[in-house]
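Remarks on the structure that follows.
As you look at this complex, bear in mind that one protein chain is not there, while each of the others sits in place.
Right after this comes chain A.
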Amino acid sequence: MLTVKHLAKSYNGTKKSLTDVSFSVSPGEVTVIIGPSGAGKTTILRSINQLIRDDDGEILFDDVDMRQLNRRQLRDARSHIGMIFQNYNLIEPLTALENVLHGCLGTKSNLAGMFSLYRNSEKTEALQLLQKVGLGDFAYQQCRNLSGGQKQRVGIARALMQHPKIILCDEPIASLDPKSTTVVMDLLRDLATNDGISVLINLHQVDIARTYADHVIGINNGQVVFDDRTAALTDTAVTDIYRKTTSSERSLVYEG
């Protein structure tokens, strides 16, 4: 359902961030991308819904190349792709309910979206989604008063409001404590298994990848160095994914 072919991207025209990245994501599976900091994981994820414009390659989502779409088509394609972030990126002064409803902006007319003219069916669905992520009692709380784990669950509900075929997760647990991490990862796993949504996650934690992923992609220095079922992710393979290749890569790691 999502196939990335020969994706390439460089920043400032010189430093190559991605050289030749190809992989595919199957429906209803959790796919995890692991690799060292600066390997290009975020660039890959954001190229998929074209928040970052890549230089070359193909991104086939339901057999349509995301890179060839015009503005209106891109907006429509994006509305089927949910996304959650490390920093949640909620509108903090608004309530959880309003943030979840932002998920249906892509299907609304300009004016209706601008002035929060949501249908009753949309409001009902948003409230149900908040219950699904365990935040039924927090619908009218301002998001700035929620904890990190709760914010991320609002983020997931916002993504679900889009009726997504795939959810992109950019380091979803990097700012969370262990307990919230489990809650969020269990929720994402459940969406893949029970709702048939594909979940593509950037992660730092190899152990979490082993627990939750069906399929693992290892990225090092802008290239795919591992692409297999989770069972094949041996310790040797992990060492290989995280090995330092070039001197520029090494300096990045040392600087932290």
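Brief remarks on what is shown
By definition in this document, a residue touches a chain if its C-beta (ideal position, glycine included) is under 8 Å from a C-beta of that chain, and two chains touch if they have at least 3 such contacts; residues count from 1.
Operating definition for what follows: contacts and distances are computed from a predicted model.
From the set "Phosphonate ABC transporter, permease protein PhnE", "Benzoyl-CoA 2,3-epoxidase subunit BoxA", "Nitrite reductase" or "Urease accessory protein UreF", the protein name that UniProt assigns to the chain left out of the figure is "Phosphonate ABC transporter, permease protein PhnE".
Considering the whole complex, the residue from A:38, A:113, A:134 or A:148 that touches the absent chain is A:113. One of A:68, A:87, A:124 or A:145 touches the chain omitted from the figure, and that residue is A:87. For the chain missing from the display, the contacting residue among A:102, A:165 or A:210 is A:102, taking the whole complex into account. Mapped onto chain A, the footprint of the missing chain covers residues 46, 49, 51, 75-79, 81-83, 85, 87, 89-94, 98, 102-108, 110, 113-116, 158, 162, 168.
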